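Yeah, one chain of the complex is gone here, protein chain that is, but the others are all in their spots.
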Amino acid sequence: MSEYILECGNLIKNYGNKKVLKGINLSFAKGKIIGLLGPNGSGKTTFIKIAAGLLKQTGGEIKIDNKKIGIETKAIVSYLPERTYLENSMRVVDTIKFFKDFYSDFDEVKALNMLQKLNINISDSLKTMSKGTKEKVQLILVMSRNAKIYFLDEPIAGVDPAARDYIINTIINNYNENSTIVISTHLISDIENILDEVVFIKNGEITLHKNVDEIREENGKSIDSLFREVFKC
Amino acid sequence: MAWNFSKEQSIYTQIVEHIKISIISGEYKLGEKIPSVRELAVTAAVNPNTMQKALQELEKMNLVFTQRTSGRFITEDKAMVDKLKEDFAKKQIIDFYKKMKSIGLTKNEIINFVEKTFGEMN
Partner (left out) sequence: MLISLIKYEFKSTYKIFFILYALVLAFSFINRFTMGFDISGINYWSSYINIDARATALFIFGALYAFLLITTVIMTIFITIQRFYKNILGDTGYLMNTLPLRPWMNIFSKLFVSTFWILLGMFVCGISVVILFTAGLSISDILKGIFTIFSEINIDIFIWGIKFLISTIIGQAANVMIVYCSISTGHLFNSHKKLMAFITFLGIMIITNYVSSTLIFNPSFNFANFVTGHVISGSEWFCSVINASILFNIIYIAVTFIITNYILENKLNLE
């Protein structure tokens, strides 16, 4: 049994002539919180979509839990996209039932507890909620699954600081050594304290993949500072 | 509230320092049970793996020990903690002295200033 939950080799994605991923090689170990950092357009979201099964790669290989991307991997991947992807007409309780029906690893009790702590009324309809509250609901649903790998795409962008703390809290609380959490973001300084490793991606290529404390010790800088240096325009 | 960390140095060494100071100051009492790795990670707003590494480091330093079924506890060795307190204070004093020396004060002048300032403080 591999210690890696995700392995990809020479992963390539082209849109016509446009080369978005130019041969990605990555291995994510189990039980890590990994930051996928890069500017807009670097290929972060494309990579995550391929891993989540929303996009087919043009070339190369990617395996999650040693399986090719498909319904088996979808069952163990919990993906939080950057947008509202729940049906607006649903009430919160409907979304819980939905997740329960389709995901055998969904922990209803955990979800209800988290919603209650945030004073979110489960019989409220999503369309009556603010964007921030909807995002919290989505995060709670995604984190209430006992998935083997979580992909959180910009979980704290566009969210107020208190909510940001709550989200970071939820991520730490949810951590377990059998799962890996991949956080894609450009808001690095808010999140770097909770990361084990970072991956820098630039123009569709990985430029760095290292343990964060090692980076700090070697460079005497925060990840945020290093990022700004590396990705200077 | 997260603990205050400088992001320019490795977080885990800062956690070790933070907990060490909590022990020296008596905030964590001798023999007291400390929260789980997860709870501490949440309080400090850090990665649980990082917190675990720090706690392991503290165990190596004998400041913390694990009882298999009951969890982690602060050391009961008062002498060691007192020595650490002394070492910490000494280091602060030496650093302080270096700074004062750099503005041209002698040891006697420093002591006088310290006494005077303490008098004003109360």
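Side notes on the structure shown:
Order of writing sets the chain letters: A and B. Residues in each chain are counted from 1.
Going forward, a residue touches a chain if its C-beta (ideal position, glycine included) is under 8 Å from a C-beta of that chain, and two chains touch if they have at least 3 such contacts.
What you see is a predicted model; the values in this text were computed from it and never measured.
The chain not shown here is in contact, across the full complex, with A. Across A:Ala29, A:Ala75, A:Val93 or A:Ile120, the single residue that touches the chain missing here is A:Ala75.
Interface note: of A:Thr84, A:Asn169 or A:Thr207, the residue touching the hidden chain in the full complex is A:Thr84. If you put the hidden chain back, the residue from A:Tyr4, A:Phe98 or A:Phe231 that touches it is A:Phe98. In the full complex, chain A makes contact with the omitted chain through residues 15, 49, 52-56, 71-72, 74-75, 77, 79, 81, 83-87, 89-90, 94, 98, 101-103.
As a convention for this text, only the chains that are shown with their structure count from here on.
Between the CA-based centres of chain A and chain B the separation comes to 35 Å, rounded to the whole angstrom. If you check the complex, the residues on chain B that touch chain A are 2, 5-13, 38, 41-42, 45-50. Of all the residues in chain A, the ones that touch chain B in their complex are 31-33, 165, 168-169, 172-173, 175, 189, 192-196, 212-214, 216-217, 220-225.
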